[in-house]
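Left out: one protein chain. Kept in place: all the others.
As written, the chains take the letters A and B, and residue 1 is the first residue of each chain.
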Amino acid sequence: MAATTETLAQVQEMADDKYKYGFVTDIDSENAPKGLSEDIVRFISAKKNEPEWLLEWRLKAYRHWLTMPEPNWAKVGFPAIDYQDSYYYSAPKAVGDGPQSLDEIDPELLATYEKLGIPLKEQEMLAGVAVDAVFDSVSVATTFKSKLEEVGVIFCPLTEALEKCPDLVKKYLGTVVPYTDNKHATLNSAVFTEGSFVYIPPGVRCPMELSTYFRINAKNTGQFERTLIIADKESYVSYLEGCTAPMRDENQLHAAVVELIALDDAEIKYSTVQNWYPGDENGKGGIYNFVTKRGACRGRNSKISWTQVETGSAITWKYPSCILQGDNSVGEFYSIAITNNRQQADTGTKMIHLGRNTSSKIISKGISAGHADQTYRGLVKMSPKADGARNFTQCDSLLIGDQCGAHTVPYIESKNKSAIVEHEATTSTISEDQLFYLRQRGIPVEAAVALVVNGFCREVLQQLPMEFAVEAQKLVGISLEGSVG
Amino acid sequence: MLEIKNLHVSVEGSEILKGLDLTVDPGEIHAIMGPNGSGKSTLSHVIAGRDGYEITGGRIIFQGEALTGMEPEERAAKGIFLAFQYPVEIPGVANTTFLKEALNSIRRYRGEDELDAMQFVKMMRKKTEELNISDDMLKRAVNVGFSGGEKKRNEILQMAVLNPSLAILDETDSGLDIDALKIVAEGVNKLRSPDRSMLVITHYQRLLDYIIPDKVHVLAHGKIQRTGGKELALELEEKGYAEFDEAAA
Partner (left out) sequence: MTKTTSPLAFVDSFDDERTGLPGIDLPWLKTLRRDGIERFKGLGMPTPKLEAWKYTRLKPLEDTSFQPVTDEDGMAALDHVPSLLPDPGGRPRLVFVNGRMRPNFWIEGDLPDGVHLDCLRDVLLRAPDWAESYIGSLTGEDAAALVQLNTAMMDTGFALRVDPGVIVETPIEVVYIGGLTDRPVAYFPRNLIVLGEGAQATVVKHHVGMGVGAYFANAVTEIDIAQGARLNHYEVQAESRDATHLGAVNVRVAKDATYDSFTLSIGGRLSRNEVSVRLEGQGAHAGVNGAYLMRGSEHCDNTTRIEHLAPNTSCREIFKGVLDDQSRAVFQGRIVVNREAQGTDGHQLCKTLLLSTGAEIDAKPELEIYADDVKCSHGATTGQIDETALFYLRSRGIPEALARNLLVQSFLGEALEEIADENIREAFTNKVLHWLPAACFLSEEWRDA
């Protein structure tokens, strides 16, 4: 990551008018020394009082990582990452030992969350969403713990889960995304610092939406959170994830891993609104969002549904996937990706059909504007055993302006004659007729663009939980500002 | 209300309107008739401010103000409404969402308070009842999957909601059977008022059986060739536009 740094004041100034979430919180951070080595891996593990097996696992990952080349197949371009020029552990000092309740949290930090639109205090009082907020590398608060405990749902930072239910963590961690999976996931396995852990016991329908907000605050910091969600038999959970980061001139790496496991008749719905700092108009700064998200439908009749709204990050490299092992299991992927200015996104999904009568649905809406480049990349694989499996894919791209790109790269592999795969893709633009019609009715041009784009994305927006849908709809408009006229 | 003086308009370098004059007073309904390619649609688009039409001479004055250089949404806010010959489909955007967005944009522009969801729903209920339009149409995406008649009725509904002072009906009768035509005309007549002027652009006389104009103009070769009362429309129905071809030749 480049080390060009400008004064805080300048950064702040820019933050005020363009990227709403671009503020920097002035908090003392406790950093591990810069760079990556076995010692850093041991340092992180020790900081978190981890069991020996986990340290060993981290070290295996680190050693394997050293042997792996950078993945180069995605349609994105960026200078080589200098992994030694980054911090791999950054904790807000005051909360280093972990807060016991919201009252112990640095007020400055809470103010940050309010700016982000997550008033934790209020949320604890009002019935609604349980939030785990991750600030740089440390989880600062998990609201609604008590209420969830009543029904036996475990929702806590991963570190805490290692103390609370080590067997569950050991049983499932790394079973969906093994530490050898890909360069970024392997790095995460070696140095992951925080993330959420969710366990829904058999037969329990989680009484509220669970939510995590991630924020990268510290400078030159990579964020490597790891989320593990297990839905036991006949359970249900809906999980929301939001992300923001301050505006900084250097690029910051975010290499997260999310693993979902659904057992028999269980369902997991995972929604993301990703609004990491995208860099400025000239492509300076912004987050490298290199994320591995994968769910395993292990049980019969299980279901995993991914919904994502990707508007941020300088570069997005992300393929939330489903491994459909259990018979009759269902995988879904609903995606809106918006790239503007110099943003690059290579995103999509993989649906791996292994069980009988498994089905999957992919709805992807990509919008590219400015000088941005966007690629949908998806794999649908029908294995010889996936009798009666089905996939439907609809992949639409909208281009706004003549300097951007939109690409569609689906891979369809079928080894089963009774499996049916249907893929459709279209590329178009907002027509002059549509814009004139809306403007004739009095709607200003930017609002008209946002309206058409929201209409284009409707199928996906409908999948989001209410409170997220509103936020996402606004983001769609904001992300495209300045793209027309 | 509307005053057009010596208007010259070119599209991609060729002159379509060649010195058009037209004055419409408040509350009046004027019909513009003419053969295909005479510049009727150009006139409606240029008043509404569509890109691609170059005004090479003359002026359009609306309520005492020159329209030249104004964005389409500004003109809409000032009270100009164009009912499209081919209403445009906007997939995924519900008719109500669209109308609310349009109405509040106009209200914002005029410095009026925006309507909240409740007020809007109430107002819409009133309008749809007045015009005999089913709620179902409001929930569907703008013009998507609408029949020809439904599209035109949707245009009239929008006109009722946005309450313009000048409404331009561009070939509203095209693609409609006689029953649909009657329903649309009935809607238009309900919206007649002393402070609203209308410009009815049509190729055929039959629409004017239902929407009675105060004046009829014949547009041919980029100019108003003749002006008369509603009887002129009947004469044209009988004789066709041949005489104007000769006049220009």
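One rule holds in what follows: a residue touches a chain if its C-beta (ideal position, glycine included) is under 8 Å from a C-beta of that chain, and two chains touch if they have at least 3 such contacts.
Keep in mind the model is a prediction, meaning the values are calculated, not measured.
> Where does the absent chain make contact, in terms of the chains shown?
Spelled out, the missing chain touches these shown chains: A.
> From the listed residues A:Leu54, A:Ile261, A:Leu399 or A:Val476, report the one that touches the chain absent from this view.
Spelled out, the listed residue whose C-beta touches the missing chain is A:Leu399.
> To test your reading of the contact rule: which positions on chain A touch the chain that is missing from view?
Chain A touches the missing chain through residues 73, 382, 384, 397, 399-429.
Please note the rule applied: only the chains that are shown with their structure count from here on.
> Approximately how many whole Å separate the CA-defined centres of chain A and chain B?
Inter-chain centre distance comes to 49 Å.
> Give the list of chain B residues in touch with chain A in this complex.
Touching chain A: residues 48-51, 71-73, 75-77, 81-82, 84, 87-93, 97-99, 101-103, 105-106, 109, 141, 158, 162 of chain B.
> If we count contacts the way the header does, which residues on chain A are in touch with chain B in the complex?
Residues of chain A touching chain B: 431-434, 436-445, 447-448, 451-452, 454-459.
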